[in-house]
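All protein chains of the complex are present and in place, except for one that has been dropped.
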Amino acid sequence: MAAVKYIASDKLPDWLKSLAAKSRVLVPVAEGGGVVFRPYAPGCRPVFDSDATAPPKGAVFPACQELFRYEQGKDPEDPGKPTLKLIASTEAEPTVVFGAKPCGARGFLIFDRVYIGKKFPDPYYIAAREATVFVTMACAAANVENTCFCHWVGSGPADGSGSDVLLTPVAGGYTAEAVTDKGAALLEDPALADGAAKADEAAAVKAAAREVLGEAPDIAASPAALLAAFDDADFWRDQSDKCVSCGACTYLCPTCYCFTITDEPKGMSGRRMRSWDACMHFQFTLEASGHNPRPTKAHRLKNRVGHKFSYYPTLHDGLVACCGCGRCIKSCPVSVDIREIVQNAVARAKG
Amino acid sequence: MSRLEELKTRIKEALPGLECVIGWQKGYDPLHNTPLFMRTDADVDKLEWGPLNVHNPAVYLPTFTGKKVGVVVKGCDSRSVVELLQENLINRDNVVIFGMPCTGVIDLSKVKARLAGAGVSAGTVTAVTDDGKTVSVTAGGQTTAMPLAEVRADKCGRCQFPNAVLADAYVGDPIAPAAPAAAADADLAALDAMSVPERMAFWRYHMERCIRCYACRNACPMCVCRDHCIAQSREPHWLTQDDTATEKLMFQVVHALHLAGRCTECGECQRACPMDIPVLALKKHLNRTIRDLFDYQAGVDPQAIPPLLQFKLEEDNIKERSW
Amino acid sequence: MRIGVFICHCGSNIEGTVDTATVAKASLDFPEVVYATDTMYACSEPGQDGIIQAIKDKNLTGVVVASCTPRMHEPTFRRAVERAGLNRYMFEMANIREHVSWIGKDREANTNKSVDLVRIAIEKLRRDAPLSPSKFSINKRVMVIGGGVAGIQAALDCADGGLQVVLVERESSIGGKMAKLDKTFPTVDCSSCILGPKMVDVAQHENITLHAYSEVDAIGGYVGNFQVQVKKKATYVDWTLCTGCGACMEKCPSKKNPDRFNEKIGPCTSINIPFPQAIPKKAVIDPTTCRQFVKGKCGVCAKVCPTGAIKYDMADEIVTEDVGAIVAATGYDLFDISKVTEYGGGRYPDVITGLQYERLLSASGPTGGHIKRPSDGKEPKNVVFIQCVGSRDKSLDRPYCSGFCCMYTAKQAILTKDHIPDSQSYVFYMDIRSPGKMYDEFTRRAMEEYGARYIRGRVAMVYPKDGKMIVRGADTLAGTQVEVEADLVVLAAGAEAAVGAPKLAEKLRISYDKYGFFMESHPKLKPVETNTAGVYLAGSCQGPKDIPQSVGQGSAAAAKVLALFSKDMLESDPQISRVDIKRCVGCGKCIITCPFKAIKEVEFRGQKKAEVIETVCQGCGLCTSTCPQGAIQLSHFTDNQILAEVNALCQS
Amino acid sequence: MSEAIAYYPGCSGLGTSKEYDASTRAVCRTLGLDLVDIPDWSCCGSTPAHTKDHVLSAALSARNLQLVSGMGIASAATPCPSCLTNLRTANHRMEAPAMAEKVNKLLDAPYAGGVEAISVLQALVEKVGLDEIKAAVRTPLTGLKVACYYGCIMNRPPELMAFDDCENPMAMDNVLSAMGATVVPFPLKVECCGASYGIPRQDIVARLTGKLLDVAKSVGADMVAVACPLCQMNLDLRQGQVNRALGTNFRIPVPYFTQLMGVALNVADEELGFGQLCIDPRPVLNKALSGADAQAKGA
Partner (left out) sequence: MPVLTGKELRIVGFLCNWCSYGGADTAGVGRFGQPTDLRIIRVPCSGRIDPLFIAKTLINGADGVLVSGCHPRDCHYAEGNFYARRRLEVLKRFLPILGIDPGRFDYTWVSASEGQRWQKVVTVFTEQIHALGPAPRFDAVSADMLAKAAAGALGQGGNRVAA
């Protein structure tokens, strides 16, 4: 691991400016009442002291992405015979996601196993993922919120997995540690100084944050427990009673990777688009016949929790498809708490 | 016996004949209450009453078709129940309404802003107390006292229905409505004051961060299409999946116009929005228009026909343009 | 889909300002269009054959014709594509004549606009689905509203054709305006002598039910199955007992009421039979003047009535008549001459309307057929006729010609000379309109044989002086002012829509023009049809007409009804609403708003759903715009079709 | 009792029709209608101006309207129909922005519209009201048979003047009936008196005026009440000329309707200016009134 670097707060704009000269730099900024990732521009004031309302998921996996365009033509000899031209590009803009919390970057670990897998490698995702660098901001104790539970799922406030650089807030600035080679390259910037002297302080900040989170309950039994509850309709009715079936939890989730595909024809041309899907919506598994295997919110909530804490880990070496950021709890209009559901399932299994 | 205890007793009495009774309980932290579905006496004991009961439980009623359920309501929630009755979406015989006088609920965004002002995160709240006038919130080791009048929802400041409009069991004595708010709603007034191009910029700016989760719609008790909303259908195909402010705004227009004459201004759309987009202003504006044109407000009379589902041969307030 | 596009030249009507070849060429660039051409007259036989041939040769599954308005030829082309084996609803029109070539001269803009209109027609067609009508049975009774000569003719022809007829008349006798006329032009036949037998036929025809002194209160239903509520106004006389003997009229002490049948220039009794040949010949009490009603005591008529028919406590009665078709024949009323203040009608007793003059001429009128002027009963020597009072006058908002005044004035001038040989008639006129068989000859006779002095010019004012009416006007042919000292001034008051005509039109759901005359379906090709199926027009309710025209239309309307009823079942228009039962949440908003009660609530697997009653739905689409989730869609005008049109227009 | 109304007497009001002006002021005062003089008002331009130049003509009237606007008053009343025509025409023309711009260039201060010009007759009928007028009568004109003559431009063109029936106006008839007079039906109440030909073609004036007097006499009028200074002049001053030209012997008084109102409202005689008329109406008036008086006493 490379040496620790340091950047003073007042040097940060210099670094951002120099990063922005080479690529798109997404930073968390306040917009209306929320904090969202937007391209950095001089004068913009990033918000680092609280987690963004929406994670940087869209930097790699946009809410709506054109897969290809098509243009129809006609054979002049026989107008009934159409010609078709497809225009597709997987090209991705070089991007630095700067200042996301560790949980926001960790989400891509869950994506990677799906979209960079051997079976169905996704060229759009792969290109975007390769073009993107994550400069992540570790959480300080004061940043830890009631909804945080990263430590339940094998992560923590200073988790560098999924990131390329890990920043840690210290007095007067931030320490910077490269997590990957891509990250190390970014640290070769004159705005950064040596940070060896700050390394201990950074370690203390990280430890303090971890301390605030306390002990995590053991959820190792959740995959089996959720499977066991699969047919318990009353259990899922009780868990989902208050859910209003909106997509806030899934769209704000750094790990939710489901998509839907729609075509939008317009005259002789058209586009095929991939956009985020939400398993909480009725349309999620709605079949063309009108039949829906998950007709109620109970079915759908079971799927969301089951997928994250049972089916995915079972398929992917125990990796929980949740980064513990707590957005689904915090942003839920009715405060559905996924922690509580997992614990209820575990408790139910225990009897 | 406190009023809350009396209410619990009344609910327990009624519970055997009901699928469940919908109310509120404590949530994941002291600042958040959450809807409660009472099926057992033990559930009833969890019932809470107070300014943290921000949710409108009427939203759940249409999902219980054919079953008899109870619902605990604030005055504003009861207007949604009335509206659902009016629209034939719930059966009066299948709903038991429990009411208590309400002195207002907090607006969580206002509390968050206060806490931010005090330099602490709303995500670190450890205690909340309320004495009927002041809400005291402890977070990050410090306690901030907030007068309820300053952090309550806008709708509470001008609430004309603090008691249930319709109730089968009402606990406590009805209280007087708030004095009619002299000033128009601040959000609406701000929009009114803008030029037309400024308003376009305003919506473009705010809709940009919409994630299309449809929490505004799903939290709305009057969005009865729910699973069949035209925002997500291809037949008819009103909206595309394009991630543009235009499409997102169009959805807000759909929502607002479908609510014209039906919206009780409970504010759930805006409260539910995880991105804090001021979508309620559109409905307030329409409600004002409906009031001006038809002298009507929704959710007061279960027998009324909403103004856009009826007409007068000679309209009182519609002036035809002369060419 | 394989779409064919046909751009019509309409001779030079379209081609004159639209480059149809360019439009056809541009159409080929639109989705699913496999064939496009321009054609001289798409609606002509070779035009239609061309379309049919193209459908066969090119395997077309949908057709767009860009030509005139679909209100004109949509049915024509639908039949054509059907002959070629397509469903008639796989067809759309682009209106590039009325909406393009005829309203602008800019060829570039017109061509461009035509391409746009073709584009939206194609986008709509791509979302069309084949539709097929269903059949429903019809009630072969017909109602005729209005018992003037047009209504009488329509009723008699229908009844002779074997239909049951319900004739509704507002007054206590049928006969209408014609019954008030003394003679008719150009034959100078006695009006009541030629109308009387027809009135008697109505009374005696076994297929005709007559509701006199009745009005249409409400109309429900649709072609084949209308329900009409008829209000039988209280007559205060039991007509089953009244023999029309007239004893009550002789004894009635309230004798000085203005007689409406005599156009208020003579008195009548409060209990009255309007004229001797009335059908039905029954008495009616006017409660606004009858002493029994006004003062609470009298009862003379009840005492003298030999059959005890007087019923002072009678009330209005509503009867419902089920019919399959309706003929509106409500006639016209006269322009209110008091609005022309410079002529002093209404202020000066000796300024009267032409119809009042008819009553003065009529042997059954208030003067027994002797012309006596109203002010002092003297026989007038100089009679001035003023034409176009409330006709052809924009300043009075009556720009149209009333059509028959020129002729009846000529007749009245002739009759004046017949009655008073030493009289002199003057006629102030704008133009003489006499385009009928023997009409112009007739006006010539008035001038040449009977010496009526025709003065071309408008009258500026009429004022009384020393027992005369001074008529001052211009003689535009001589270029001078003229003043005539008249004893009597007769104004040819214009015809206007009958009082209450717009209200009846609203009940019939037919259109009326700004003057209250009912709108025909097409001014030339469908003169007695309306845009509401099963409702027909006869006589002056559609516009001013003379007697032969009214009679002709009465027969025409009857022919239409007979043709309609020649089938036992009618086909319903399949352009109706349909419910997507999966999307319907059963809120019933469509049920509340449907103007035809064509949607009912049904149970489907325990859930409430809406269901459209096919034969009742009229296809307005109000439900579609009411349903928030779009679960009820009007076929052929679905949300997606209209959205496709919108998107096609806004895709730039 | 009512709002203040700006008062525009017009040039005649200061000259040939002083008695119209004086009686108008006196009657309005008596009825509580507050007429406020317009400071520094100018000529309306009368007929010569608008036959020469529409902009200048409009500017002359607009200047006066602007002055009224500056007084914070919404209506201006004038006794003279000719002035009224000009004031209303100016308002109408200036509704077109292009015209308004041209006119305003000529004015010291631009006129933004908004001042309604009405006749004194209209002001009495609409601002005071017939009931009030009737209630104020002290000496009813019982027994006086009067023909009301409105002249040809008082109500014409109807689209512009927008008051009363243009062919059969009744406002003056109603006012004088309220005063107790017997208003005879006068069919020529809006016929032209020939005023414009007063100088060049006196033969025409004699014919037209003569017909008016003839019909008035034939319907039994004791006098002809007028509301227009020019009409008054033609019918009164030129009565001798008419008699000479037509060989008639008319001697019919032609007072302003305001003068007759003044009598009924007990306005002092010196304010009514009967003496300024050629044919003094007072003898006929007194005779009619006393006749009625005697009749009343006799009965």
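Note that the chains take the letters A, B, C and D in the order they are written out, and that residue 1 is the start of every chain.
The rule is simple: a residue touches a chain if its C-beta (ideal position, glycine included) is under 8 Å from a C-beta of that chain, and two chains touch if they have at least 3 such contacts.
Here the structure is a predicted model, which means the values were calculated and not measured.
Participant: In the whole complex, not just what's shown, which of B:Leu7, B:Leu85, B:Cys213 or B:Ala256 touches the removed chain?
Facilitator: With B:Leu7, B:Leu85, B:Cys213 or B:Ala256 as choices, the missing chain is touched by B:Ala256.
Participant: Among B:Asp45, B:Glu198 or B:Asp295, which residue is in touch with the absent chain?
Facilitator: Spelled out, the listed residue whose C-beta touches the missing chain is B:Glu198.
Participant: Sort through C:His9, C:Arg78 or C:Lys113 and give me the one touching the missing partner chain.
Facilitator: C:Lys113
Participant: With the missing chain put back, which residues of chain B would touch it? List them for me.
Facilitator: Within chain B, the residues touching the omitted chain are 109-110, 112-113, 116, 186-187, 189-191, 196-206, 238, 244-246, 249-250, 253-254, 256-257, 260-261, 276, 278, 281-282, 285-286, 289-290, 292-294, 307-309, 311-313, 315, 318, 320-321, 323.
Participant: So which bits of chain C touch the chain we can't see?
Facilitator: Those residues of chain C that touch the unshown chain are 26, 69-72, 95, 97-100, 102-106, 108-110, 112-113, 115-117, 120, 502, 505-506, 509, 511-514, 519, 531-532, 575, 593, 595-596, 618-622, 624-626, 634, 637, 639, 642-643, 645-647, 649-652.
Criterion: only the chains that are shown with their structure count from here on.
Participant: Report, in whole Å, the distance between the mean C-alpha point of chain C and the mean C-alpha point of chain D.
Facilitator: About 49 Å separates the centre of chain C from that of chain D.
Participant: Please work out the Cα centroid separation of chain A and chain D, and write it as a whole number of Å.
Facilitator: That gives a centre separation of 88 Å.
Participant: Two or more other chains touching the same residue: where does that happen in chain D?
Facilitator: As it turns out, chain D has no residue touching two or more other chains.
Participant: List, in ascending order, every residue of chain B touching at least 2 other chains.
Facilitator: Each of 226, 228 in chain B touches at least two other chains.
Participant: Which of the chains touch, listed as pairs?
Facilitator: A-B, A-C, B-C, C-D
Participant: Could you please specify the touching residues of chain B with respect to chain A in the complex?
Facilitator: Touching chain A from chain B are residues 20, 27-29, 32-37, 55, 59-60, 109, 121, 123-125, 140, 205-206, 208-209, 211-215, 217-219, 226-228, 232, 234, 240-243, 268, 271-272, 274-278.
Participant: Across the complex, what residues on chain A touch chain C?
Facilitator: Residue list for chain A touching chain C: 72, 74, 78-80, 265-268, 290.
Participant: Mind pulling up the chain C residues that touch chain B in the complex?
Facilitator: Residues 580, 582-583, 585-589, 592-593, 606-608, 626, 628-631, 633, 638-640, 643 of chain C touch chain B in their complex.
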